[in-house]
Structure formats: structure tokens, C-alpha cells
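My structure is below; once you've seen it, I'll send some questions.
Heads up, one of the protein chains got dropped from this complex, but the rest are sitting where they should.
Up next, chain A:
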Amino acid sequence: MNKVIVSMDNISKSFPGVKALDHVKFELRSGEVMALLGENGAGKSTLMKILSGVYTRDEGTMEIFGKSYEDLTPKQAQAAGVAIIHQELNMCRHLTVAENMFLGREIKGGISLNNSKMQKEAKKILDDLHIDISPDQVVGDLPVSKQQMVEIAKALSINARILIMDEPTSSLTAKEIDDLFRIIRKLRDEGRGIVYISHRLEELSHIVDRVTIMRDGQYITSGNFKDMTMDEIIRNMVGREIKEKFPRVECEKGKKIFEVKNLNAGKMVRDINFSLYEGEIVGFAGLMGAGRTETTRAIFGVDPKDSGEIYVDGKQIQISCPMDAIRNGVVLAPEDRKKDGLCTKLSIRQNLALPNLDLVCSKMGVVNSAKENALCEKAVKDLQIKTPNVEIDSGNLSGGNQQKVVVGKWLARDSRVVIFDEPTRGIDVGAKVEIYNLMNDLKKQGIAVMFVSSEMPEVMGIADRIIVMCDGRITGEVMAKEASQDEILTMATAFENKGIQSN
């Protein structure tokens, strides 16, 4: 058995009003990938922030490589060999790869920087990992996946022995994920310990050796991944049996509600034609960067359209800004909730009310507090947003609850079409099911639902009809019940330059 390199015991941590960790234990051995699992707000990030010295624990003991630490500072943690690869990458976008890797510990030759030496060392590490990036490339020009590789290389350059990866695959394509897994396996085989945090349970089997499960700030269990079933893992994470991961509701398909004709907007939205009907959820599948998000943005009027017609209930409408779309009953819950969905510094109430101010304001534009509170209380209740009250900053909520606020903004209105762009990204199993149920409710009310998702199982499990996009074009359409994953993948990779023509 490999030796234990991190041992944390009885760790507790409180924040004002919340007990984030309650006597948690955690153990990591060398040469293993340890999955740290739990719902949003289970305390995974807090625990890892304690391990990396960002937070100080209230009580408990912590040993890294056999040495016990009282008050660990980030600097000490780094010296002990702990490195975090963040979910939101921490890079200076305007600096080069080598400059980023040596940030804060630049190699000097005399009084000036020794750039060639830094470049050489950076190149060596990148080559070792078989990463095809030049050290003098500017980080901001690299795709997210490559930036992540740079961050891993940076961790290795300071000889990190313990790597913590927080949701490393959430914005990668399938191919990039394979690449990342290859690197993770290599690091593991070199004897490093890797903590792997992810909500994508299906990918665990490719990479994980052991799992530790947390719930509500408490340690639940740990063990070899092979000895556990997926149902067991989910039950331990959620604390209850989830009967159906993909609850489906059958509805009668009704009349046509929404139609997009010949929509073009830049390179990523080319000649898009589709319709949405009453009583169905239409899934939009495809690889990352297939143009689905761009399509939703063009429809919603965020980005300008080159051409195209949009019809709601058979009537043609003009959408040149989001306001036009909202007025015509077309709404969008955007993909990136921190960037596009939420005003994180404002309260839940202000966020929920923002697009609905026309409903709660008098003709003069004065906000009616009673109406506003009623609207917010209803949204919090309907969506089961877990919060003490609606006045706290929306940025302080867990991912799943933030997502509910983003969605909740739009449910107070009588909309005809609701577009969800990756509504379940980065949120836990339980919250996912709640979002699915929400979409099902809309479907039952006869509202057209457009559901963009890169997670094949959920598109196939929730949508009634699936439209596949690739490279800015629609490359196929199937009924979910008749579709196979291979079939969808084939359509999702029908690139023009490969000579494969769409239907």
C-alpha cells in the first residue's frame, strides 16, 4: 500500500452563521487519484482551502508528508508541495506561458531577468507532459484547456507533490478531457497524490482510485472506487435515494410556438432553422464550441444577427436587444452564471426582480416593495432556493442555488419560450434533478423549452427531441427515444472540412 501523504482529522471550520466543516477527516496517499465528492455546499472547497492554507481551521489536526502543521499559510502549503488547480483559472492573461509559470519566483541573471533560462525550463516541463504549447505564447490567446495544462505545468515546476483539481473538466471537450486524464495518470504513476473534485460522476471510472464523500460539512464515507456502486455513491452524497436521475414527463405535443428561420450571426451561427412545440423539451446537443450558445445569444438579441426571421405563435417578431425578446415572451437563462447570469454583489431579491421590474413597478417606474417581495418569496419557495432570507448577496450562495436564482429570474413572467443554456453545469446531482423537474413543469404548462447541454446522458434523458449542432450548423435531428449516443456523436462531429455533409 502506498504511504499516506496527507492526513487531516477532526477538522472543523465555521463562518459567520454557517458551520462549513464539522469534524471532517480526509486522507490522501501517494500515487492515487482521490475523488472528493459531495453536493454544492458540502464543504469540499473549504476543506481543500484549509489544506492549501487559504483558510485556517478552527480545530483538528493536519499532517502533510508526516509533518504536522498548526497554522498553515499558503506559502507553507506551497513549500510542503500542495498546489490547487482552480476552477476559475488564475492566470495573468497578458503574460506568456513562461512568465506565468515563474510568476513570483523569476529566475534572475544579475539584476535583469534570465528569460532564456525560464523559457528553457518551462519548455522542459511542458515537453515532459507532452503538452504542445510554446513557452512564449501569451496565455490569454490559448484555449481554456491549454491554460489549464499550463497551470498544471506551473504546479509541477514548483515540484508540487499534492495536486488538487477543482472541476477540471467542466469546460473541456471530450478530446481535451482524454488529454487531461492522460496527464493525471502520468502524475499519479510518478507517485504524486491527486485530489479530484467533480460533479461529473460518469467520468470517475476513467480516472479515480478512491473516493471520499462529504455531505453538509460532514465526512460520510470513503473507500475504493471499485468497491462502490454509482447508486451507493449518489445516495451517500445526497443523503436520500434519488429514484430517477432523469425524471421524464409525458405530454401531448401541441401546436407550434416558436420558429427560427434562416438565422445567421457570424461564423458560429449559420443558416439555423428549427421550431419548438407546446409540450416538448428540445435538446441542443453538440461539442463544446458547436455554436449553440452563440445561437441562443443571437435569438435573445445579445449578439447582432446577420439575417433570419423569428416567429412566436405564428407572428413574426423583431428582436434586436434582450428587451425585445423579453417583451415577446422569449427568455434566456445563460450559460456562465457568474459572468452573464448574476449580479453577485446584489441581493437575491434584487437579482430576482431585475428582469421583472416592469411587473413590480408603477407607471412612473417606482418599485412597489410589497409586490416585489411577493414575487421573490414565491420564486424562493417554488424553486426551493436554500437561503435564510432574500437579502443576502447572491454571490454567497452555492452553485446550485445560484443557478436556481438565474432560472428563477425568468419564471415569474408569463413567457412563451424559455431557453436554458447548460443549466446544470457545475451543480450537484440533487440540484440537477430539481432543475429537470422545473423544465418538466414548464413543459406541462405548454411553454416551449429549448435545452442546450453538452452532457449527452441528460439531453437523452430529459429532452423529447434532440437537435445536434456542429461548427455553427444544425447537422441532425432525432427523437430522444430513438436516438443512440453514437448517432448523436456522429452528427456532432460532422465537420464540413472532413467532407461529411449534413442532411
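To be clear about the criterion, a contact is a pair of C-beta atoms (placed from the backbone, for glycine too) under 8 Å apart; a residue touches a chain by one contact, two chains touch by 3 or more; residues count from 1.
In the analysis below, contacts and distances are computed from a predicted model.
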item	value
"5-oxoprolinase subunit PxpB", "ABC transporter permease", "Succinate dehydrogenase hydrophobic membrane anchor subunit" or "histidine kinase" - which is the UniProt name of the missing chain	"ABC transporter permease"
Options A:P143, A:G191 or A:P322, residue touching the unrepresented chain	A:P322
Candidate in contact with the missing chain, chosen from A:A79, A:V367 or A:M479	A:V367
Among A:S116, A:N389, A:Q445 or A:S484, residue touching the chain not depicted	A:N389
Residue among A:Q76, A:T173, A:N264 or A:T344 touching the omitted chain	A:T344
Absent chain, residues of chain A that touch it	14-16, 56, 58, 300, 302, 321-323, 325-326, 332, 334, 339-347, 350, 353-355, 357-358, 361, 364-367, 373, 388-391, 409
